[in-house]
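Only a single protein chain was left out; the remaining protein chains are all shown in position.
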Amino acid sequence: MTIRRTVLKGMLGLALAASVSGAALAQDAVKIGLILPMTGPFASTGRQIAAAANLYIQEKGASVAGKKVELIVKDDTGTADVTRRIAQELIVNDKVTAIAGFGLTPLALATAPLATQAKTPMVVMAAATGIITERSPFIVRTSQVVPQIGSPFGTWIAKQGTKRVITIVSDYGPGHDVESSFSEAFKAGGGQVENIRVPLQNPDFSPFLQRVADAKPEALLVFVPSGVGAQFMKQFVERGLDKSGIKLIGTGDLTDDDILNGMGDIALGVVTAQHYSASHDSPENKAFVEGFKKANPGLRPNFMAVGGYDGMHALYEGLKKTKGEGGEALVTAMKGMSWVSPRGPISIDPETRDIIQNVYIRKVERVNGELYNQEFETIPNVKDPTKAKK
Amino acid sequence: MLTILFDGVAYGMILFVLACGLSVTMGLMNFINLAHGAFAMFGGYVTVLAMQRLGLPFLMALPAAFFAAALAGLVLERLVYRPMYAKSHLDQVMFSIGLVFMAIAGADYLMGSSQQFVQLPAWLSGRFDLAGIGVGRYRLFIILLCGALAFAMQWGFTRTRFGSRLRAAVDDARVARGLGIPVNRLFALTFAFGSGLAGLGGALGIELMGLDPTFPLKFMIYFLIVVTVGGTSTISGPFFAAMLLGVADVAGKYLVPQLGAFIIYALMVILLITRPHGLFARGRA
Amino acid sequence: MSTDSIEARVQRSLYGARRWHPAEIAFWVLALAAFFLLPRQLLILNEIAILGLFALSLDLILGYAGIVSLGHAAFFGFGAYAAGLFAKHASADPVTGLAVGMSAAGLLGLLTSPLILRGSDLTRLMVTLGVALILGELANSLGGITGGADGLQGIMMGPVLGLFEFDIFGKVAYLYSLAVLFVLFVLARRIVGSPFGLSLRAIRDNPLRASASGVPLHWRLVAVYTLAAAYAGAAGALLAQTTQFVSLDVLAFHRSADLMLVLIVGGAGYLYGGLIGAVAFKLLQDVIASFTPQYWMFWIGLFLVLFVLGGRELIHGGIKAVVGRVARLGRRAST
Amino acid sequence: MAELLNVERLSAGYGEAQVLFDIDLALAEGRSLALLGRNGVGKTTLVNSIIGVTRRRGGRIALAGRDITGFSPEQRAHAGIGWVPQERNIFKSLTVLENLTAVATPGAWTTGRVFSMFPRLAERKANLGNQLSGGEQQMLAIGRALMLNPRLLLLDEPTEGLAPIIVEELLRALKRLVREEGLSAIVIEQHARKILELTDEAIVLERGRVVLAAGSAELLADPSRLERHLGLAAA
Partner (left out) sequence: MNAALQTFDLCKSFGGITATDHVDFTLAKGARHALIGPNGAGKTTFVNQLTGVLRPSSGRVELMGEDITGLPREARVGRGLARTFQINQLFATMTPVEMIALVISERLGRGRQPLRALDREKELVAETAEILARFRLDDIMDERIATLPYGKQRQIEIAAAFAAKPSVLLLDEPAAGVPEAERRELMATVAGLPEDVSVLLIEHDMDLVFRFATRITVLVNGRLLADGTPGEIANDPAVRAAYLGEHGHG
């Protein structure tokens, strides 16, 4: 008798606890689950995107199509299984209209089948490996696709008359993408290329740089995770490679706006290709940068931030069209959407749901005492070349 | 090739300065302090702040990093480490991992999650050629400074009274106490000094290894490799272990880049299987 | 004093270790009840069950044989990849896949067991860690097989036992993981209470006396290490199957480190430690992380520090009191 | 005569095992005491308890009128106790000279005096502790304790396991210390006769208790009393 009562009491307590956490669900709210790396080595990615997403809501108001917008930020802890579980919980428990964020490719890939299964739109705001959008018809990407940058950059470099390039990339998905897309385009343009891969966790680049010094190419293309790039450049300069006539080039990750200013003079003159620079000259961008800096003192928006900002824009505009409805309707609404983002004109490819955008060739220069990637050439409306070929 | 050797030595030197405090405290109190890297990170951030906020020159920031980390070591040893000596190794591991977590989140909160940089003075940047070997100025500076430190420590450890008392305490703490050697005080000082060195290593390493809040976790494995391979209770053991790892890592990556990260781990496993008590452990009866 | 009555008492004592304590029954009933009571939390419950199984595996070697390991993720990850690859290329049946994952990890355990027979705690920590790191690098560089840093894609699992399809709510996933956990737990419980299990405890308590009592240390350690590896492989296989994805972080250092924390929080050497630790650790992490997604590590760290500095006695005292109360209730109910 | 050491109702042991039960012991300044008894009766435990490296379960210890019960071993050493432990425990990674200087406190005993007392040590000044023979280790252990300039010297089986010729040399040195220098000492010894000639008083321990306390000369004169407690057979 006594036991039964105790057990009953316990069950009641548990049930109550469960219902309380669910009761907060307001019917007329649109919830967006934002899953980002908030801790660990890629934490700065998460910070940038979260800050930009919040900025967007702040600017455009916390309601769309008559519904209140609620952003739920979660830390992905850098592991695929946790990311997937969090996404699943957001979908099943919080009944979010869309999931967004995704800092790293494997985490996005792990979640993709879920989006299909639950018919929940998934906006990728950072991860940049080509295949991601092919994994689910519910994925829309507002960041970039690596070959989108690498391939035109390879062509451009070849066009400048450069003949021999060495690439150094971190040994993981995006790195491989950069390596292959750049090399392919560069070779097609008549160039010669040698590829070197370095471990992702690599404290000292000197052995790899020494190989480069021995080979004496005309240019060295580098792709390492944002942040590590600075270290790389320091060692590049320290080794005197800058003076030996080897040009340092790379995708924009190398001269990430987030940390560019801290790098100092060593970064001056580095040529990169990327879809966004904080110094992009347009009224949209001026407003964006200003708003961002005001809301986050000491932080300069980078390409991650703009991915988050545009992702929110796609969602807002899509929701307006569907009158707050999610699911397939929302994906359809986002397909083909085009607008002028802080980075320039962009659109969502209706076929691949990947982003189409301008790619800029930039050079690091000092402007008003601060270091910026100054754009000097534009390659307009670039699609993901890999998908375009199919 | 000689340039590679040179780079490897510089890298090894930094590893040594970072890890040698850990090795001595481990030998002395049989305490596994995985939070050693947190002191290194602390030293690094002190340097960054001192240079960026206070505008101290690099050479002045280095001692600041050393003393700040040493002071932190001294205080923490007194407050939280003391009760841990008597506990099991597992408890110590857990406790110090807890400290690492706190340090990482704390640094993130205070300093942000992005990479930090320092501007080296001009006379330390760039490189020059010496008999065909490319010599990086900063790496040369590291080798000279850390080499001098290692030499001074070896001298202090083997030639001074403080050193002989310390060695006596490591050999047999019970008898050392019974003969009037204040083992606890020695240990507190050594702990503080080791933490200070870690702080200095962290400061010197910003340029080579970078500095962000995940530093203590990222390099924990390297410290541990140096200590386990080098053995505890000497200065020369960890020194040679750090050199070996530094050179092997750099040369390995240069010669066979495909194998990159394997080399250091494989080397450790092989060394530990063949010499379970460390590379330079004295044979035991 | 008649030897007969002593014999009966000896038998009762030896049976004691095997007898199901009311608190144990309550634990499993609760685990099952959670399925009905917490329908919204099934996903994290599934993760807890898997982590619990993983911790159980570490408990077998740490709690029962005294072998420390900082690289247990090697077996977890190996099992996960084995099960994932099996599902992708051979058969989508989960139970067969589980068996494949377990055997693969067990084999790896057998092959690497000579490495842990010598040396001090520190050496073992580092050697096991080294093995896991090497395996992680291998998985990264064998991208053709493992999918490298992108993870192993395209795992499609069939229904469990041909009947139950995995669903998005994690219903089947949790029940499947819980069932596997339960079966393996009962097996572990049996093993621990067997003459073999007794000899393991002997080795942990005092290797010198164990060998002077006729226990061949090496072979027993090899056996238990292999067994624990297979258990870890099972946990990895469960993860691969229920998330239908395997990525490099199954082999990562933090997985081994977290595991150690889980087991120490729960307490090693009584099988439930890993399970309780898994519940506590996951919930704590989830709750704190939902409050402060950026700085949850700080609070976990603080918890660990306080736990070691004196909180453990408090917590374990509390648990003992609860278990005692359940036991009393159980006894009253049975009379 | 001033009382140097005063031990009252001391009980002590290691971990769970209790070895000493209610030991009372007093030693005057300048006097020496032989601590006799068979193996395993607690002689070493008593010495170790005086220096403070055992687990005390009750009782008090005073040195020169000062209560040192609550002192740590290093405080006791500085209060004036010099300890020559049973296993000698030479610091193996220190040279002979360092073994001496590491523990030295200023006073009459210097390395020079120790070397003149044990010339063999002077020859091996630069050798590491673990490169010494048993006899040299014992000399070093004694010299090391003297470097603390103690008021009371505790010697735990100084002649154990040594060749007869070395034993003679050590005993001569001990005699010099207690007879000529007037140093207070407690000496544990299995070979009762040898040591009774050097000491003023003796106590015999049996199973952790004092069973006999007498003057050394008295015991030497009446060997049967000793034989009863220490002899091979009760017969």
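General observations
The first chain written gets the first letter, and so on, giving A, B, C and D; residue counts start at 1 in each chain.
Quick note on the criterion: a contact is a pair of C-beta atoms (placed from the backbone, for glycine too) under 8 Å apart; a residue touches a chain by one contact, two chains touch by 3 or more.
All of these numbers come straight from a predicted model, not from anything done at the bench.
The chain not displayed here makes contact, within the full complex, with C, D. Of the listed residues D:Ser72, D:Asn149 or D:Gln190, the one in contact with the hidden chain in the full complex is D:Gln190.
Touch with the chain that is not drawn comes from one residue among D:Gly58, D:Gly134, D:Gly182 or D:Gly215, which is D:Gly134.
Although one chain is not displayed, chain D still touches it through residues 16-19, 38-40, 133-134, 157, 160-161, 164, 189-195, 207-208, 230-235.
Counting over the whole complex, chain C has residues 1, 3, 6-7, 9-15, 17-18, 190-191, 193-199, 201-202, 205-206, 208-217, 220, 223, 227, 269 touching the chain that is not drawn.
In this text, only the chains that are shown with their structure count from here on.
Under the touch definition stated at the top, chain B and chain D share no contacting partner at all.
The most central chain, judged by C-alpha centres against the centre of all protein C-alpha atoms, is B. Taking each chain's centre as the mean of its C-alpha atoms, chain B lies 34 Å from chain C. The set of chain A residues touching two or more other chains comprises 39, 43, 47, 171, 199.
Contacting chain pairs (ordered by label): A-B, A-C, B-C, B-D. Contact residues on chain B toward chain D in their complex (touch as defined above): 161, 164-165, 167-168, 170-172, 174-183, 233. Within the complex formed with chain A, the chain B residues making contact are 3-4, 7, 11, 104-105, 108, 112-117, 119, 125-127, 134, 136-139, 207-210, 212-214, 218-219, 222, 249-254, 257-258, 260-261.
Interface residues of chain A facing chain B in the complex, by the touch rule stated above, are 39-41, 43-44, 47, 171, 196-199, 201-204, 206-208, 210-211, 213, 227-228, 230-231, 234-235, 237-240, 243, 258-259, 262-264, 298.
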